[in-house]
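Left out: one protein chain. Kept in place: all the others.
Note that the chains are named A, B and C in the order they appear, and that numbering of residues resets to 1 at the start of each chain.
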Amino acid sequence: MTKKNRIAVIGASGYAGAELVRLIAGHPQVSLNLLTSRQYAGKSYAAVFPSLIGCIDLQCELFSSPESIQKADIFFLALPHKASMSVAAPLINAGKKVIDLSADFRFNHLDQYETYYQPHEEPELLKQSVYGLCEFYKDQISSAQLIGNPGCYPTSILLPLMPLLKEQLIEPIGIIADSKSGVSGAGRSPSLGTHYCEVNEGFKAYKIAEHRHAPEMNENLSIAAGTDVHILFVPHLVPMTRGIVSTLYVRCCPNIDEMKIIDCLSSTYENSPFIRVLPKGLFPDASHVRGTNYCDIGVKYLADQNSCVIVSAIDNLIKGAAGQAIQNMNIMMGFSETDGIDMIPFPV
Amino acid sequence: MTKKNRIAVIGASGYAGAELVRLIAGHPQVSLNLLTSRQYAGKSYAAVFPSLIGCIDLQCELFSSPESIQKADIFFLALPHKASMSVAAPLINAGKKVIDLSADFRFNHLDQYETYYQPHEEPELLKQSVYGLCEFYKDQISSAQLIGNPGCYPTSILLPLMPLLKEQLIEPIGIIADSKSGVSGAGRSPSLGTHYCEVNEGFKAYKIAEHRHAPEMNENLSIAAGTDVHILFVPHLVPMTRGIVSTLYVRCCPNIDEMKIIDCLSSTYENSPFIRVLPKGLFPDASHVRGTNYCDIGVKYLADQNSCVIVSAIDNLIKGAAGQAIQNMNIMMGFSETDGIDMIPFPV
Amino acid sequence: MTKKNRIAVIGASGYAGAELVRLIAGHPQVSLNLLTSRQYAGKSYAAVFPSLIGCIDLQCELFSSPESIQKADIFFLALPHKASMSVAAPLINAGKKVIDLSADFRFNHLDQYETYYQPHEEPELLKQSVYGLCEFYKDQISSAQLIGNPGCYPTSILLPLMPLLKEQLIEPIGIIADSKSGVSGAGRSPSLGTHYCEVNEGFKAYKIAEHRHAPEMNENLSIAAGTDVHILFVPHLVPMTRGIVSTLYVRCCPNIDEMKIIDCLSSTYENSPFIRVLPKGLFPDASHVRGTNYCDIGVKYLADQNSCVIVSAIDNLIKGAAGQAIQNMNIMMGFSETDGIDMIPFPV
Partner (left out) sequence: MTKKNRIAVIGASGYAGAELVRLIAGHPQVSLNLLTSRQYAGKSYAAVFPSLIGCIDLQCELFSSPESIQKADIFFLALPHKASMSVAAPLINAGKKVIDLSADFRFNHLDQYETYYQPHEEPELLKQSVYGLCEFYKDQISSAQLIGNPGCYPTSILLPLMPLLKEQLIEPIGIIADSKSGVSGAGRSPSLGTHYCEVNEGFKAYKIAEHRHAPEMNENLSIAAGTDVHILFVPHLVPMTRGIVSTLYVRCCPNIDEMKIIDCLSSTYENSPFIRVLPKGLFPDASHVRGTNYCDIGVKYLADQNSCVIVSAIDNLIKGAAGQAIQNMNIMMGFSETDGIDMIPFPV
C-alpha cells in the first residue's frame, strides 16, 4: 500500500473544521496528521468535541511556521475571513496544496473582495486561486494549488442557476433567492443569536439584501450568463442544525417550459455524482440531503407567468463546506471524486 | 353583572377549535357552552386535550339541529371546508351569529370558490357573508351575521400588502410571497407529513404555486389594488409548532422610498392594536408573535432595484385563525376589540 | 379605582426577569414602574426583548440607592446568586416588599447556604426571610416582607413529595429524583452549552448528584418528614425551551396503595388552584403546563415492589420562577392568589 497523503486542518475547532476532521478520518486515501486551534492549543481534540473520544487522538496545536508546514501535504484552512490569507502564503510557497474555506480566495475580482470584506494582503495569491465549485471549474481545480472553497449559500444557488443562465433558458435580471439555513451556518462561537431558546420555535429573515455571500454569487452567475447579474438574496434562519434550502424565483426566456429546464439541469449534471435533479413534481427537503454531499434540485415552471420556481437543498456543513472541500481535494489529487464523501442519506 | 353571551365551538377537536376554546375560556364577555366533535362525541373535552384537565369541564357533543342551536348565541365553526356550509345555514336562519374558520364563506366570487374547492351549497349565504379581515372590513364585520374568517397564509400576506396596493405604492404585478409555516397549520390529524421524525431537522417547499389560499389572497389584493392581482405564492414547512413568516417581494411604483412604505403601513394601522409596523431596520420573528394576536411587519427598500422586501409574522393559530375569529366576534358584538386576545408576547 | 402598586424588576434582562415583566404587565392589580439591568442600562427594554415592542415602553436603568428604591412598592430581584443579598438589604430597610428569585434567601440554615454557595453577607435578613413555596408556607408568606422564591427543580420535586413525607406514606430514605429540564433554565447568557446546535437532537445528564438545588430540597423535605432526608438528584437537559419533568422514585410505607397516595395529594391540594393531581392512569407532560403556573402530578404505585413512581411537570420559568414569584406577591398583598397567573394551557 502506498503511503497516504498527510492532511492538516488549520482552525479545527469550528463546525466546518470538525466536519472536515470527521470526513478525513473516514477517507480511504489520506490520513489526518495535524489539527490546529488557537483557542484549544494543547488540548486533545476529543476534549473539544467529546463525540470523537476514541476516534481521533490528535492534540490541538498552534499553527507555527515552518514546523506545522512540514507536518502535512494538503492543508485545509477553516479559519475566519482575513486569518486565512496570511496562513496560506507560506504554505503555497512551500509547495503545499491548500483548500481554503474562508472567503479570502473565492473572488476573481480583487475589488469585489475588498468592497465586501477588507483589504487583501495577498492579491497575487488571489489571482492564482481557483473558485472550488467542483461541478463548474473541475479542470482548473484539477491543476490548482490553491482553492477558494465556495460559501454555503452560494453553492445552493449557483448549482441550479449557472447552467440555466449559461444555456440562456432564464433571464439574467430579476432573480430572487430566498434561502433558509440551519443554525450551524452561524458557527460554533456562542452568541445570543445562536442560543437555543432564541432560535427554537422561531423563524426570521436577516441581513436582507446585505449578506456578503451575494457578491460571490453575482461574480459566478455573471460568468455563466456572460453579462452582469445582480440577484436579490434574502437569507433566513431555520430552527434546525444542518441544511440550506434555497427557493429561487427566475424569469424564463421565451419558448421555455418545465422539461427544457429539467433537461438542461439533468444533462449538465449527468456525470456529477453529487447533483440530483429531481423528477418533475418532486422537490428537495433539507432532511433528504442531511449528512451527505448531495445537492438536490427541483423545478416548477409557471406557464402563465413564464417564470420558474427552482428549489435546491444541501447540507451546509458538507456540500456547503467540508464535503465540497474534500471533493476539491479529490479532484486536485486525482482520487475518485466520491472518495470519503459517498454517504447515503438517512431515512430520518 | 349582565349575563354573558353563550358560545359554541362546532368542530372543537382540531387545533384551531382548541385554540378557540382556550381563548374563549379566558374571555371576559362570553362563556363557553357547547363543544361539538364527531370523532370524540361523548368524551370529556379534557380527555381529548389533556392539558385542559381542570380548566374545561364540557363534554364533546354531536352537533344536532335544533337542540345544539339553542345552546349558544354565537357559533364558531372550526370544521373542514364543505362541512361548514351546511351547518351554517340553520344557524343563520335561527338568527345566530356565525364565524366560520373554513374557506366556505371567504369568497366574494362564487366561481372562485367553486374552481378551487367544490360546488357551493349555500350561494345565498356566501353573498351575505363578510370576509373577516378585521383591519380592512371592520365596518361590514360590525354589522355582519356571518363571517368567513381568513386563512392563515392570506392574513400574513394581505395585512402588509393591501395598504400598499391601495395607496399605489407598489405595482400590482410580479408580487411573490415566499411563506413559511409551522406544522400546526396542517391540523391535528396524524399523517406521515406531520410525523415528528419526518418534519424535524427538515425544511421543504410544498404545493408550489398550487395552494388554495392563493385565490383568497388574489381576490382581496385585487380589491385593494382596484385591478386584477395574481401573486406567486410558495408555502414552506418549518420545524416548529406555531408561526407563519411571509417574505414578500414587490416592485415599487416610481418615486417611492423606504419611509413612504413604512409611513403608509404605520398610518394605516395607527389605530389597529394588533398590527406592529416595526421601525426601519427591524424585522419580524415568528417567536416574537407566538401566543399573541399580533401581526408584525418589517420593510426593506432596495433603491437600486426599486423594489421592496416586506416580511410579516403571525401566530397561525391565533391571528391566523382563532384569535382573528375572536377579534371578529369582538367587533360584531361591540366588545373592546382586544377583549380576550390582549396577550403579551413571551420572551422565549 | 385605587392606585395600583408599583413594581420593580431588578435584573430584568434574563429569562426569569423577562417572564416577570410579561406577567406583571398583564396583572390587574399592579403596574410596572422600574426595570434595571447592568448590561443594558440606558437601552429600551423592547430593544433587549424585541418581542415586547409596543407592549413595554420602559427603559432599563441602573439600580441605584436611594433613587431606585423610591420608584416601586414591591421589588422582584432576578439577579444572580450573591448579587441579590446586597440589593435586598436597603430595600428591606426602606420597608419595601421583596421577592428574591436567587438562592440567597431560600435557606433556613445559614451553614447550608454557605456550604453550597458562598459566605452570606446578610445573615439577619436570611433569618427573617420566608421560603416562598406557596402551597406549604402560605401563612408565613402572607405576613412576610422578604421571600426567597424556590428554585425550579425544587418546586417540581417538593410539591409532590412534601405531603407524602408529612403524612408518612413514603419512606424518607432512598428517594431518587430524575429530573429533565428545558434549556431556558440555563439562563440567557450565551455559552457553548446553550448553543442551539449543541443542544438540539441531544440529551444528557449533568451535575449528577452535585447540583446546588439538592440542599434546598433536602432542607424542606426534612421539615416535611420530621427527619433528615437526603435525596439523590440527577438533572438532565432536554432539547426544548421551557419545562421541567421530574420522575420520582420512592419507597412506600407499609399498607399503602395507589389511591392512598393520590388521595393524600388530592386532599392536600384541594384548595390549591395551581396543583393538578391527575386521575389514576394519567401522567404529566411538560407541554401540558407550558405557559401556565400549574404543577401537574401523576402517580404509579408498584405493588410488587411496594414503591411508587411519581411524575411532576411545571413550566420552569413560571411555576418554577416568575409565576410562583407573582403567586407569592398575591399572597403577601392579599390579592386573589390567581391574579395575573390564571393562564389556560395551550393545546399545542
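The rule is short, and it goes like this: a contact is a pair of C-beta atoms (placed from the backbone, for glycine too) under 8 Å apart; a residue touches a chain by one contact, two chains touch by 3 or more.
Source: prediction; values computed, not measured.
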{"item": "Sole residue of B:Asn218, B:Thr241 or B:Thr268 that reaches the chain not shown, by the stated touch rule", "value": "B:Thr241"}
{"item": "Identified contact with the non-displayed chain, of A:Glu122, A:Asp178, A:Glu198 or A:Asp285", "value": "A:Asp285"}
{"item": "Residue among A:Gly26, A:Pro123 or A:Gly226 touching the omitted chain", "value": "A:Gly26"}
{"item": "Option touching the unshown chain, where C:Leu35, C:Val48, C:Ala144 or C:Met240 are the choices", "value": "C:Met240"}
{"item": "In chain B, positions touching the absent partner", "value": "15, 183-184, 188, 190-192, 194-197, 199-201, 239-241"}
{"item": "Contact footprint on chain C, counting only the chain that is left out", "value": "176, 178, 180, 197-198, 200-206, 208-209, 230, 232, 234, 236, 238-243, 245, 247, 249, 283-288, 290, 300, 302, 304-305, 307, 309, 311, 313, 348"}
{"item": "Absent chain, residues of chain A that touch it", "value": "15, 18-19, 21-22, 25-26, 49-56, 184, 200-201, 241-242, 276, 278, 282, 285, 287-289, 291, 317, 342-348"}
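What we mean here is this: only the chains that are shown with their structure count from here on.
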{"item": "Angle of the C-alpha superposing rotation, chain A to chain B, to the nearest 5 degrees", "value": "180"}
{"item": "Per Cα centroids, the chain farthest from chain C", "value": "A"}
{"item": "Chain nearest the overall C-alpha centroid of the shown protein atoms", "value": "B"}
{"item": "Cα-centroid distance, chain A relative to chain B, in whole angstrom", "value": "40"}
{"item": "Cα-centroid distance, chain B relative to chain C, in whole angstrom", "value": "36"}
{"item": "In chain A, residues with contacts to at least two other chains", "value": "197, 200-201, 239-241"}
